[in-house]
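Please find one structure pasted underneath; my questions will follow.
The complex appears here minus one protein chain, its other protein chains still in place.
Letters A, B and C mark the chains in the order given here, with residues in each chain numbered from 1 onward.
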């Protein structure tokens, strides 16, 4: 089976090698000539444009997009669609917003093209050696590519979650859960760090990973991180985010679901990106107004 | 009526003047000779020690403590109690923890001394011109000093809340509510500040104070604060706290009451006191581990 | 000056009387014949359709919409616009989403019609006797209707907040702050209620309103509510919401602003609308799985 793969970033590049390992012929395209050169050196075929990529595929064509969500996905999809026809399959393996995915699925359905949304988890290492895939697709579309997902995923690591959009939605919620779990773990270590005890955090992660209720892959990663930097003194606690946590909170708001933990995880990330806050100034000014409490002056 | 007043800090000093305005004879004591000198220049009597203060009072003696909660209150109370006897009244006008107050009330009751806990709100300006007092006391003790509270408080601004401890507990919860209200106001201004509009915050506070649902004294204070520093650029958003918010959350935990807003107000204060956080480092390290996301390096 | 008023709900009806009191001629329209009959009995003119309403106004026409946000506002605006021409003014006094308002402002601007967004606070009583208005408008549009806002608002209770959209945005954030303040107050009373003391909540509200830091209109309302039902035993704690709190949280997410208190206020409202939760079942099931902790069975 021959697959067109658009996008050779951290995830796409490793996925291409994963595909090759499982006997797929891959023709890859990326905006970076370096990435294409590099993947060719691994023995994979490349195409200089999406059109050329599409032309190299037999019918029904299967194209896997692994590009950033938003405008780039929209743009690549618009291009790719030009070279696809009835019965072809377009897979979006990125982190697209599920509302976009539902819309795209309907638009492509009108052209007879199958649109398959695949939420992908497992990080770069997973992309290389076995991912976890949550797939939204019409049943007949899923049938055509089930083997592909089965091959690329770890054992028991793929799921046909439902109709188009359900894969990206499930991945989005997965990431929301991930935010909450990470913040929970992080708060635990913060409390340890502020306590009067003197813990070895690598050892703590190690013991928490063996037999405890909170054993998890995230804790394994934490053990690894502490093995390299025992007090994480080399990094700052700036927590960026890539959008799926925000979407999860927005979905909670839309459905009137209580999601305090996921929301607070997100807000603490936003807070971490600021050195100072306006809300803090307001509270500080108020305390000064009513109680004469000292304020900390800005440094000039 | 002659009152002994121990403590001439920001609150106590203004309270002394307030007492004098209402025709009370005041004999004051403070650890600061300057404060005592200053209050003498206002025409008030001072005493160099708690013993001397007690000796200057007719029976039944009435002593009002206006000193910091904790060890200082405990220490002053232990001293004062030596010079008090059956039927005398000791008022704690500070922010003592209600559990301490209940214990102290029982200890003094055994000696026949009335212990009256008085939660005091209104800031320094209130202390001077009319406070808000929440009083815990046995009914017969309250009767003896009701006029004092009535005189020092604004109109309708005093309440016999219940048995000993109920005054400090009520003041504690008042402060918890205050934390939540302040953070709510502060978040509102933060969202305004991050928006694409260009608001004049003094004007916003002004309009929010006239006819709106959120009109309040805190908003009046905010208008005043913005009148002096329109963007609060002179201060940093470091939000300190003096303990009553923490006690309110602890009470919520003890009673299994949900208090998410008061708790989050407190946590944001703690957060504001740090330039960097360990929990942020943990989350950042995890994101790097599983997704190769960039971390922000510590500055050397 | 003659004003067209569309919408005679709780707010619009009182606003019509407020206009009349200030010497405005009002021609009103509503989908409810009863509301129109009722307002006629107060001596105001009505029009059976938006077209007829528009025809009764001199140029430049001024129409004030006071209808529910969303489809109804859109629909009324589309109709009204048909009968307006260059230089006329359309005011949206409802709680429209500011993003809609910005779009509408641009659409009407292309037709030379001034669109003025007016966030209105103060409740029904305010509508009747003096509201608080936050107005977004081009300066030349605001000039034409400033007197109207000045007349309908309480003293110092109107603000030209900025360009179109800024009024509704400011009102939205006002409501977000309101959510947080209400939840803070509510948590305070909950902690009092769960404590071992026996407070009279009407008296607590009264004393908190006189001289304390948290004195506010909301606390006044609370005193009134407790005067009617001392323990609120007649009502259930189901907290509905009308959308502006949700929008405020969404805005916070869009601007990456931390708004934990406003968000938690909203989540507690959602939670209150459910008798049982799926997240509760999940946690309960997990506790049973790992620790054999008892679960509460569903009632058949």
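Quick note on the criterion: contacts are C-beta pairs under 8 Å (C-beta built on N, C-alpha and C of every residue); 3 or more make two chains touch, one makes a residue touch a chain.
All figures in this text were calculated on a predicted structure; none of them were measured in a lab.
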From A:37, A:75, A:106 or A:212, residue that would touch the chain that is not displayed: A:212
Sole residue of A:179, A:226, A:270 or A:290 that reaches the chain not shown, by the stated touch rule: A:179
Hidden partner chain, residues of subunit A it touches: 121-123, 126, 130-134, 153-159, 161-163, 165-166, 169-170, 173-181, 183-185, 187-188, 190-192, 194-195, 197-199, 203-204, 206-218, 248, 251-252, 255-262, 264-265, 267-268
Touching residues (missing chain, whole complex) on subunit C: 10, 123-125, 182-183, 185-187, 189-190, 193-194, 217-218, 221-222, 224-225, 229, 232-240, 242, 260, 264, 268-269, 271-272, 275-299
Missing-partner contacts on subunit B, residue numbers: 213, 246, 249-250, 253, 256-260, 263-264, 266-268, 270-271, 273, 277, 279, 290
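Keep in mind that, in the parts below, only the chains that are shown with their structure count from here on.
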Chain occupying the middle, per Cα centroid: C
Separation of mean Cα positions, subunit B and subunit A [Å, integer]: 47
Between subunit A and subunit C, centroid-to-centroid distance (C-alpha), Å: 38
Touching two or more other chains - residue numbers and ranges from subunit A: 260, 264, 268, 271, 277, 279, 290
